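Missing here is one protein chain; the remaining ones are kept as they sit in the complex.
We call the chains A, B, C and D, going by the order they appear; numbering starts again at 1 in every chain.
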Amino acid sequence: MTVELLIILTLVLGLVSYFMGRFNKVYGAVVTIIASMFVFISVGYMANDILDGSTFNYNAVKYLPVFATFTVSYLGIFFAILVTFVFAMVSFFNPFFVEKYKYPAVYNMLYIFSLAGVLGVFFTDNLMVLFFFFEFVVWSGLFIIPLGKSKKAAVSYYAFSTAGSFALLYAIFIMRDVAGTYNLYAGLASVSGTTQGTYVMILLSISAFSKLGAFPLHTWLPAAHGNAPHPFSPVLSGALVKLGAFVAILALVKLAPVGDLQSVFGSYTDATFLYASQYAVAILGAMTIVFGTLMAIRQDDAKKLLAYSSVSNGGYILVALSIGGSVGLAGGLYHIIAHALASAAAFLAIGAVSRVTGTSKMSELGGMIHKMPITYMVYLIAIISMAGIPPMGGFISKWLIFQAVIDNGLILIAVAVFFGSIGSFLYVFRPLAALFLGQELPQHKDKAKIPPFFMLLPMIILSLLIVYTGVFPNYILGFINDVMAELGVDALVIGKYTIQGPNGVLHPTLVASVFGVGVLIAFIIFIVLKKSRKVGLMDTYTAGNFIYTEELMHYSLDFYAPIERLYEKYINITEDFYKKLENKVVDFGRMVKYFFFTNKPEVTVFWIVVIIGFLLWGDL
Amino acid sequence: MLQYAAIAMLMLGLYGLLTQRNVIKIIVSLNIFEIGLNLFIISVGYVDDGIAPILTSNFNNNGLIFVDPLPSALVLTAIVIGVGTTALALALANNIYQKYGTFEIDEMGEE
Amino acid sequence: MLVNILEIVVSVLMLVLAFFAINSKSLIKSVMFLSSLSMLAVVGFVLMKAPDVAVTEAVIGSGLVTTLFVFTLLSARKVGN
Amino acid sequence: MSAILLIAVPLLTAFVSILFKKYSHYMLIAVSFLSVFALGYMDLETITIGGFDAPFGIVLILDNYSLIGLYLVNILFFIVAVLNCKEYKKLSSILLVSLAGLNGLLLTGDLFNLFVFLEVAGIAAYLITTTNKKPLATFNYLVQGTLGSSLYLLGLILLYAMFGTLNMSDMAREIGTSGYGAGVTALPFLLMFIGFGVEAKLLPFNSWAKGILASSNSLSGPMIASVYAAAISLVFGRLLTNVFVIEGTLLTIVMGILVFSLVAGEAMAFSSKKVKEILLYSSVSQAALVVLVFMTGFAGWAVYLIIGNATAKLVLFLVTNIAAKQLGDDEVDTFKGLFTNNKVVGLAFTAVTLSVVGLPFFFGFVTKMNILENMFLSGAYVWPALILITSFIEGIYFIRLLLNLWHTDGDSPEVKFDFVLKYVVVVIAVLTMIFGVYTKPVQDSADDLVVYSITEGGNF
Partner (left out) sequence: MKNFLAFVAVLVLGFLIITSLNNNEAFPNYGEADISERVSQAYIDRSATENPGDITFGETTDLESGPANIVTAIVADYRSFDTLGEVTVLFISSLGVALLLGGVNRKRIDLDFHPNFMLRVGSRALFGIILMTGVYVAIHGHLTPGGGFPGGAMIASSMLLLYLADDEFRVKIKGFKMLESVAGSLYVLIGLTGLLLISGGFFLENFLDNGVIGNLFSAGIVPIVYVLIGLKVGSEISGIIDNFLTEEAV
């Protein structure tokens, strides 16, 4: 199975799912499961073969146009296997949600198409093909998002993604101009270290930022993730956003940096070893972390909250990649995995809740743990990983990133990184408390029940993997070392069970077992000690008053109001900026319309006179 | 001289189109523009001491200086085309008058 | 010489008539000015040795177009009443 | 078969048709169909009229370039005619003349003859727009159109006074060999450029466009925005590549006009809330893009751009006008959810819109990408950036429009599209997709077209 064949087959499966979907909505959705599992397994085989040093030629191209070429690189495999896995897991949700869409068959088809697009992006070594598939993913997503709640979200998704694609395209043209070929590696190599390299780097960064939802190109992401159909949010956050990380690696790692930082800032900087471009990206990444965290704290909609957490995690990835070095890069790559798994699991959990309740707003939910305990566990594990608490995968990656930041003495960035980490404690536990704990709401009491097995299955698998990445990271880190070797970066020093950072050694397994013991003890205490008594919603009183109505007494609503008040004036700066930009364009358009389009011929005559006069005036 | 007058008439036509907001006046201006244009075209073909480009009795074309006949031919076409457009414009003016009851564009209101 | 003077007179008259035709307050006067302008243009064509054009302009430009203008104004006046 | 028949037969039929009013629309259909059909039997040649070779007589040039243009214009004309012949029977004779005029425009190799056909086609266009029942807008169009073609004639006469010929290729050769600088031709070329700019809707000269297209109907909308726009752009392109020499101040002015048209067109479409206005301002911008591509010397791709735009605008204006007629107005809000009940038409509409925006797998993507690539390779770095920025804006408002047309919170409006229309739009949509995927013939022939139209198109 060559890459080309895989992509073509995926596209065909997409069409099959469309026609199946026309015939029966659910069958069509089942096809998406089959297709994405098929793709995942194929990529898995491919990865296995490549790791074993197989000689099978995956890159052969037979059917596609001549210029389409593919190269199975470690980097591509790394991303592909992660993303196809997320796709495969999420696809199990499709049959349960497909009923609600306006155009279900279209949803199924586009779901598979975006998968095909992702494969193309990761495996091609031709810049035009890269752009082609990049756009393909954008467009597939574009038509899925409005099937959810909001049309506006789709428009802003399109706007930012296209800005990114066009930046990429322009960068491609520059590389093509210098290298004389559309080959990805030749192109990147040819501009490395030159002036054009700077432009390419900036353009690729714009592309990466827009895709990754990093500050200041992040405004689309919460809207799109928050409003997309429930099964598509995890795909967006866990898989498609990672395209940005892929481009970021091209821009930050594969491209030799330009511009010594010291020549730009003189001796005022704390990062003498970094280049200006990398430092700028790192600073923006740090701002992204802070911004995402602050915004996530304020959200009421759990999906939006997770979306902002995705923004913030994108910031971590950018920081890690721009610092580079073996620790930084390894941290970045590991964080990509950790966040993909965690956010997919978290979004799936919330999707499962929303499926039965019809809302994902924290103020309208509560006490779901009673009916959906497994979903609760999944969500718990996911957010622990997101907050970077051992023994989950998020801890390992954050540890590596911290190591890299501290080791390089980047104080400003370190502050942001730590702030983000603490901030994530603040926000990830709010949905936990609001959605799952607390009082069970009467309006959802009857509807809530344990999700069907096929919805639980992917959630459980994801949770197990999150734990696995936290406890035994070394196998994956070994693979990451291969990737880094291909990228020309020194390998991270890892033992059988240890990770060697610059400031010390981490024993993930040991940490995990300590935590495990702690949890075990806590569980035993929980079992042994006297159980708390369950009371009904009415069977309680507050501040000396009896409660007479079954209304929600929510302690997680406006929980951080004091903190929010500190910055609520500034939250809309970027949105306002884009809004203003849009208004400027609209005003300009209106103005031109007003001045040029009347029902009198004099306007045309006037301009004719002016223009002829202008020409002849020049002659005088 | 007539050439300058022709250019000046072109400009007056433009001036009319630029300032007039009466349908009839606009058509008049357009006509002035076209007359200016026709004069200009003919002036381009004029030769001092040339004779009209018609062979008449007792003449041999050898040694005679004719004015350029091609501009005349072009102007013939241009005049007729001009009449066609003017007729159409006037018919439209008639329609406009029937619809709005006025020839003044400013009194018709924005559509 | 005579021709030159004639040219200048015709040119100046034409320009004056054109100006009046554009700026005249009354539409019918405007049309009449246009018609006389057209007649002068005929003289111009003759001066430039283009008899074919002169004949055509005299019949079509000056006669016919004026008639159409007048008819339009007449019918408009009817509607106006 | 001589290409002169493409002009003579419609004219003859038009003259005859006024005697048989009842059958005139059958004549229209028959003749426009035969024109398309007959194109297959035309040989590429230079046709002399009246037995006098160029530059003394008038010649028609049938080369690859005009053949493609003829195919495009005749097919689109046929489609529009078939869809409207019942409703606008009265206009059949006029449409026949307009067909002759358009064919003449595309074929002629003589600059003055071009003016004549410009007027023939132009007057036909004014009459077609009278069906909008907006006499003032039509009057405005007429005045500007006449002024534009008069300016073209003025420029032409200046050229004639300098170089003494009216034939295109002869003129180009005279200019090339005369040894005068570009300064002497700047004024005539500017005048001619403005003349065509008025017809081609370039921005400072197009105040007629809104009045005409914003209140267009299913005949005038597609006719003006698609058929006429295609023909005018193609002729403009021939002049730009073969005759005009644009340098120095003139180049600055022309580029200024084009950039302004491109950007302002998109901005205006972006700020519009009516479907027809969006389409019309977008076509202003597209027209400027076409001229820009011709100016930068990629005639072949400009032709494909024209083809893409013309077919797309045909579908868009047809669907919009039919829907607007049944719904009463063309506000986006009224149109919300239009396609939930008309999925077939909706899909076709979406496909062509996406092609205009430049989605991969569609024809528009292929042309746009190649234009950008070629521009970039020729060392022009600014134009691709500009085109990308405008496409970005274009994408946003088209996507916004599409989403509105597919999704609604309330009830979807009921609109009936007849079978022929459905068939036509689906075929066009499918073709856009086929040539978006199977790009080889397009890629190959584009280069031929460029070579041909520059070296031989003017019968050098």
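Note that a residue touches a chain if its C-beta (ideal position, glycine included) is under 8 Å from a C-beta of that chain, and two chains touch if they have at least 3 such contacts.
The shown structure was predicted, so the numbers you read here are calculated from the model rather than taken from an experiment.
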{"item": "Chains shown that the absent chain touches, full complex", "value": "A, B, C, D"}
{"item": "Which of D:S32, D:S66, D:N113 or D:S216 contacts the chain that the document leaves out", "value": "D:N113"}
{"item": "Chain B residues touching the omitted chain (full complex)", "value": "1-4, 7-8, 10-12, 14-15, 18-19, 43-48, 52-62, 65-70, 72-74, 76-77, 79-81, 83-85, 87-88, 90-92, 94-95"}
{"item": "Positions on chain D where the hidden chain makes contact", "value": "2, 4, 8, 11-12, 14-16, 18-19, 47-53, 55-58, 90-91, 93-94, 97, 100-101, 104, 112-113, 116-117, 119-120, 123-124, 126-127, 130, 135, 158, 160-167, 178, 180, 183-185, 187"}
{"item": "Positions on chain A where the hidden chain makes contact", "value": "609, 612-613, 616-617, 619-620"}
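What we mean here is this: only the chains that are shown with their structure count from here on.
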{"item": "Higher-contact pair (C-beta pairs counted), B-D versus A-B", "value": "B-D"}
{"item": "Chain centre separation in whole Å, for chain B relative to chain A (CA means)", "value": "68"}
{"item": "Distance between chain centroids, defined by C-alpha means - chain A, chain D (Å)", "value": "44"}
{"item": "Chain B residues counted as touching two or more neighbouring chains", "value": "17, 19, 26-27, 71, 93, 105, 108, 111"}
{"item": "Per-residue overlap in chain A, given as positions that touch at least 2 other chains", "value": "599-601, 605, 608"}
{"item": "Complex contacts: residues of chain D adjacent to chain A", "value": "136-137, 140, 143-144, 147, 151, 183, 186-187, 190-191, 194, 198, 203-211, 249-250, 253, 257, 264, 267-272, 281, 340, 354, 359-361, 369, 372-373, 376-377, 384-385, 388-389, 391-393, 395-396, 399-400, 403-404, 406-407, 439-440"}
{"item": "Chain C contact footprint on chain B (complex, rising order)", "value": "1-2, 4-5, 8-9, 12-13, 15-16, 19-20, 22, 24-25, 27-29, 31-32, 35-36, 38-39, 42-43, 45-46, 50-54, 67, 71-72, 75-76, 79-80, 82-83, 86-87, 90-91, 93-94, 97-98, 101, 103"}
{"item": "Interface residues, chain D side, partner chain B - complex", "value": "112, 116, 119, 123, 126-127, 130, 134-139, 142-143, 146-147, 150, 153-154, 157-158, 160-161, 166, 211, 215"}
